[in-house]
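One protein chain is absent from this view; the other protein chains keep their places.
All chains are identified by letter, namely A, B, C and D, in their written order; residue positions are counted from 1 within each chain.
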Amino acid sequence: MLKFIKRVSKKTGQVPGTVVHVGEKRAEQVTVNVIDYDTSHVEEKQVQVLEDCFSFKDTSTVTWININGLHETDTIEKIGRHFDLHPLVMEDIVTTGQRPKMEDFDNYIFIVLKMLYFSERSQEIKAEQICFILTKNVVLSFQEEEGDAFDQVRERIRKAKGRIRRKGTDYLCYALIDAIVDSYFVVLEKIGEKIEALEEQLLSNPTPDTLQALHGLRSEMIFLRKSISPLREVVGDLERGEPELITEEVRIFFRDIYDHTIQVIETVETCRDLIAGMMDMYLSSMSNKMNEVMKVLTIIATIFIPLTFIAGIYGMNFKYMPELEWKWSYPLIWCLFIIAGGAMVVYFKKKKWL
Amino acid sequence: MLKFIKRVSKKTGQVPGTVVHVGEKRAEQVTVNVIDYDTSHVEEKQVQVLEDCFSFKDTSTVTWININGLHETDTIEKIGRHFDLHPLVMEDIVTTGQRPKMEDFDNYIFIVLKMLYFSERSQEIKAEQICFILTKNVVLSFQEEEGDAFDQVRERIRKAKGRIRRKGTDYLCYALIDAIVDSYFVVLEKIGEKIEALEEQLLSNPTPDTLQALHGLRSEMIFLRKSISPLREVVGDLERGEPELITEEVRIFFRDIYDHTIQVIETVETCRDLIAGMMDMYLSSMSNKMNEVMKVLTIIATIFIPLTFIAGIYGMNFKYMPELEWKWSYPLIWCLFIIAGGAMVVYFKKKKWL
Amino acid sequence: MLKFIKRVSKKTGQVPGTVVHVGEKRAEQVTVNVIDYDTSHVEEKQVQVLEDCFSFKDTSTVTWININGLHETDTIEKIGRHFDLHPLVMEDIVTTGQRPKMEDFDNYIFIVLKMLYFSERSQEIKAEQICFILTKNVVLSFQEEEGDAFDQVRERIRKAKGRIRRKGTDYLCYALIDAIVDSYFVVLEKIGEKIEALEEQLLSNPTPDTLQALHGLRSEMIFLRKSISPLREVVGDLERGEPELITEEVRIFFRDIYDHTIQVIETVETCRDLIAGMMDMYLSSMSNKMNEVMKVLTIIATIFIPLTFIAGIYGMNFKYMPELEWKWSYPLIWCLFIIAGGAMVVYFKKKKWL
Amino acid sequence: MLKFIKRVSKKTGQVPGTVVHVGEKRAEQVTVNVIDYDTSHVEEKQVQVLEDCFSFKDTSTVTWININGLHETDTIEKIGRHFDLHPLVMEDIVTTGQRPKMEDFDNYIFIVLKMLYFSERSQEIKAEQICFILTKNVVLSFQEEEGDAFDQVRERIRKAKGRIRRKGTDYLCYALIDAIVDSYFVVLEKIGEKIEALEEQLLSNPTPDTLQALHGLRSEMIFLRKSISPLREVVGDLERGEPELITEEVRIFFRDIYDHTIQVIETVETCRDLIAGMMDMYLSSMSNKMNEVMKVLTIIATIFIPLTFIAGIYGMNFKYMPELEWKWSYPLIWCLFIIAGGAMVVYFKKKKWL
Partner (left out) sequence: MLKFIKRVSKKTGQVPGTVVHVGEKRAEQVTVNVIDYDTSHVEEKQVQVLEDCFSFKDTSTVTWININGLHETDTIEKIGRHFDLHPLVMEDIVTTGQRPKMEDFDNYIFIVLKMLYFSERSQEIKAEQICFILTKNVVLSFQEEEGDAFDQVRERIRKAKGRIRRKGTDYLCYALIDAIVDSYFVVLEKIGEKIEALEEQLLSNPTPDTLQALHGLRSEMIFLRKSISPLREVVGDLERGEPELITEEVRIFFRDIYDHTIQVIETVETCRDLIAGMMDMYLSSMSNKMNEVMKVLTIIATIFIPLTFIAGIYGMNFKYMPELEWKWSYPLIWCLFIIAGGAMVVYFKKKKWL
């Protein structure tokens, strides 16, 4: 539940713009990595003293400053002040549980996204909040914990693969968002596998656990949709190129992300439809079973209850029951049993119950 | 029910603009608090004679006049006349059960909102109507009863925390609306807790009461959605900064509230989805139980009814029943009982009913 | 059914603009009332000769001509010709079952609305069509029968209450529409009461009649929505003040009606949601009862069928049944009965069926 | 099914604009009727040689050329060439199963509509495609078969009823479309009658056939909605008067059709809602019956199974059963039977099962 409704009481009633960390403390220590590059050089370092990274603000090279861990609000505030961020932006950065959004300030763009991954341990989709600040020369990224989907971007910068070293911060920002959207496909594949497994289970041997699992999956899809669907608007705004910081040339790349986003959202919807269909199928297979159980009961009861009655008649102790004395009564009564029982069976065959 | 459809017959057919209180009389006495401040001073007082607060209308300082209690319509009318409010505005202020809305008059903005809180006593969400009049120098707030979410705003004014003392009435208005929207999160948390509790109950031991509680929660969500969803438009209008009284600088803060509003509305929708899912789960768990009950009945009946029939046969009193005389009949019939019963059990095992 | 699909065959295939009354003939005789007023005088009369009211067309005072009864098409046609109405407008006036709409002709506005009231006799919502023609000096209103929600407007004109005497035809038109929208709240209250009564019934003792009543109520809501929802557009158009005949000053009053209209529509939607929820609750309470019935059957059958079988065994007449001869057989078999029965009860307790 | 998905394989892969008839051949022979009129004269004839009607193209009178039967594609092509129609238009005319649409070419408007009628024989709604070509002086109408809703329009032209003789082709076109939309009301009335009949059946004696009929009706509504709903856009486009061929004066008449169209569409939606409601009612009445059946079974079984067990006890043949010897055993056991049975009945009364 906490996944859906973040506790905010810690926050309620504070001065707007107060930088108070809301969320789990995930990282042990806040670490800051800097990659600075242009066409001809790359420099990469882990910053010990925060102020070391401030000098990159005004260089002409592209600098990517990645902050892992949000709980040391001092650090965040220092960075915020140095890069002239609006207090509300700083508040948003440390308040996890934000809705994905894009805000265009005059000299920087603020982007909030969700990084999704499938936790093998808890068999659940986990979300981590990632914020980007895109300025003319610097991209700041804020993550809740270390370890991310950005390793391949780093590799591409280091080895000058593709066009990333020849382009500006907008392309870097694109590359990072692209990596995040790509990670959604990985999550969707996981979901797809789960749906497939459940579908098989549904066809072979549906149990109440299958339904439970389907319900769980449905909740996951609600969570997924809530995390992903605002992205459409965010990337759409970036693609339409209203912010000046996104150059014409890079916009076409954002259009590509936009297409992927639509595809992700549509797939989530498709999965929801499929899960709903599987639930219906489970319920109708249950009711089929019930039908079968009822038929067995009815057949047995309908055949034997009347016969038992007949046997009961001749179990009565009346003095004057002429049949009891007859020699052929007993064989005759057996014939009656067999004929009556057989007639019932024929009747059920005709009704297609057998 | 009265929560959804306010009685209006008292009102129907009156001259439009008549100031007649519609709603419960919640406060004992109407009280008026005034806080007047600028960067350098704060003055706070409880007004005894209403006219005392009128002088603040034209001062250059920011004044917040808070009126608790709406049933003394004289007071409201006097204030309305002094601040030149449109008769329909005055009517709306005293008519609780209004839909949240924002109306931009030339020299003031009229805002109607709902304050929501969770009543621990009745275990229900309660709504109180709050109206704001925002003029250049004064913010008027009208509440149904004393005691509100604004204490922290007052504290910030008194202690000059944050930027509130350096800004105008538009920022004050923002701070008050922000406090209200924050209170929605508190209510949502309560709902979240309830959903969690019910989910647990659903997994461990669902009873008809669980369903009853889910139904109750669903009605609460309908009520919540009705109270909150118009807010999107209200805050959206304020954020787009069409009213001149909202300065450029403060608009960005309204954008923050707008984000929160969207988040609240989305969470309400998510809760609705979750509750609907839980209801489905309850029903399918009920039908599972039913299935189990039917199976037990069928197994017992199917095993024992035929056996009882066989016992019935040898309870018949026919004179000529050769089996009765045989020495091994009785042990043989026991064998038959055991074999027939065992065959049934095997059959049920095969059918996976056992 | 006729409430939803008006018979129109009488009409089909006629020359467009033919004034043929479609609908029940509700009033005995067509009556025409005229109220003529300005700030200083009021004149009120029931017109005997239709032409008497034509003179008001060009006076500078405000005139309200109210026509009760639509079946004397001659009268309607005469009025139409005198006030220069388009033939299609005249056709619409006498064709009840119109959808609420607003049409702006150059020198007059044509408005069609539904007056709703709750008929205590048939316990149903009834609708009456009301048309307004708003010209510069005259408001024409056409009703199906006498007796309406306008008495309080008349009273206000007579006694010069409020601002009605100081304003033009647009304000009069507003006052009339306001009276109609107010009457919707009365109907909604009635619905609210019914919902409350059914909710109580649902909790205490739901019967198939409860469901029947819920179904009836749902049909009423469909009808209500169909009658009311087009109003949003109608009043919205009037409020946006596109028609020149609505002065700036009066537009704000139409905005007030617009708010009420939204509130009415939302309440109808809320009621639909509540009714749907109650239906679900009825069904699940039914299925609960069914469950209980099944449990009782299963418990009784499961306890006694095996015991009956045991009794049946010792009712067999085999010659050689050693147990029959034993002295303690009978008490022992009672022990067996009690233990087996008790074990079953314990089993059911464990299963939480008891 | 064929009603929903027209076979098009005959068509697939042909050169676009090829005039190949797709659909049933409904008329025996293609017939062409011409009515030519202005204020002062009317001329009406059945054309033998197609070319006879070509001369009307350039006269200043209004000419209505009605073609019945679409299977002689030569005829259609000749007309098309003479009136300069786009090949795709000609293709659309002969391809029945088109979606209603309006296309504005520079010198003519092409309109596709559905004529609906209720076939008494098959108790189904049938649709016939009707196309109009509206030029400055000529209206061409293409029907699948003879016999239509246009007789009253012809009558009005012949007898100069209404304003039809004084107006141009746009008014003629309006009159024809109006006749078609009027015919929808007739179909809706039929549906209304059916719904009423089923509702009665539902209340008195619902059978599986009732449900079958409801399902059939629902399919009809799907078909109806598919045929009618595009009309909204078609008539809306004509009403907004974008095409130059529709004069200002006639536009108001199209607005009237627009209102009717909305009314038809809303009624279809209402019918769908009602049918859905009736289905729910059927299902819950079925489940009510089931409940009743189960109760009867449970009551009988619960009363008699324990009693039978008791009787079974004293049917056992143990040698030492003291009760068997007692004098009052038999009357006492009867008392037990009556008391136990009565207690059950009281229990069921308390449970409200009886």
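Assume contacts are C-beta pairs under 8 Å (C-beta built on N, C-alpha and C of every residue); 3 or more make two chains touch, one makes a residue touch a chain.
Bear in mind the structure is a predicted one, so any value in this text is a computation, not a measurement.
J.: Touching the hidden chain in the complete assembly: which of A:Val47, A:Leu88 or A:Leu274 does that?
T.: A:Leu274
J.: Of the residues listed, C:Gly23, C:Gly97, C:Gly277 or C:Gly315, which one is in contact with the missing chain?
T.: The missing chain is touched by C:Gly315.
J.: Hey, which of D:Ala160, D:Ile252, D:Ile265 or D:Ala311 is the one touching the hidden chain?
T.: Hidden-chain contact among the options goes to D:Ala311.
J.: In the complete assembly, which of D:Glu103, D:Glu145, D:Glu196 or D:Glu269 touches the absent chain?
T.: Result: among the candidates, D:Glu103 touches the missing chain.
J.: Write down which of A:Asp209, A:Glu242, A:Glu266 or A:Glu325 is the residue touching the left-out chain.
T.: Missing-chain contact among the listed residues: A:Glu266.
J.: Of the residues listed, A:Val30, A:Val139 or A:Ala175, which one is in contact with the missing chain?
T.: Checking each option in A:Val30, A:Val139 or A:Ala175, the one touching the absent chain turns out to be A:Ala175.
J.: Which chain D residues would touch the chain omitted from the figure, given the whole complex?
T.: 1-2, 4-5, 7-9, 11-18, 86, 88, 98-99, 101, 103, 205, 208, 211, 215, 218-219, 222, 226, 279, 282-283, 286-287, 289-290, 293-294, 296-297, 300-301, 304-305, 307-308, 311-312, 314-317, 321, 323-327, 329-330, 333, 337
J.: Applying the definition given at the start, please give the residues of chain A touching the unseen chain.
T.: So the residues of chain A touching the unseen chain are 149, 152, 156, 161-164, 174-175, 178-179, 182-183, 185-186, 188-189, 191-193, 195-196, 199, 252-253, 255-256, 259, 262-263, 266-267, 270-271, 273-274, 277, 280-281, 284-285, 287-288, 290-291, 294-295, 297-298, 301-302, 305-306, 308-309, 312-313, 315-322, 352-353.
Quick note on the criterion: only the chains that are shown with their structure count from here on.
J.: What is the shortest path, in steps, from chain A to chain C when you may only step between chains that touch?
T.: Contact-graph shortest path, chain A to chain C, evaluates to 2.
J.: How many angstrom between the C-alpha centroids of chain D and chain B?
T.: 42
J.: Indicate the residues of chain D shared as contacts by at least two other chains.
T.: Residues 315 of chain D touch two or more partner chains.
J.: Can the chain contact pattern be summarised as a line, a ring, a star, a complete graph, or none of these (other)?
T.: line
J.: Identify every two-chain combination in which the chains touch.
T.: Chain pairs that touch: A-B, B-C, C-D.
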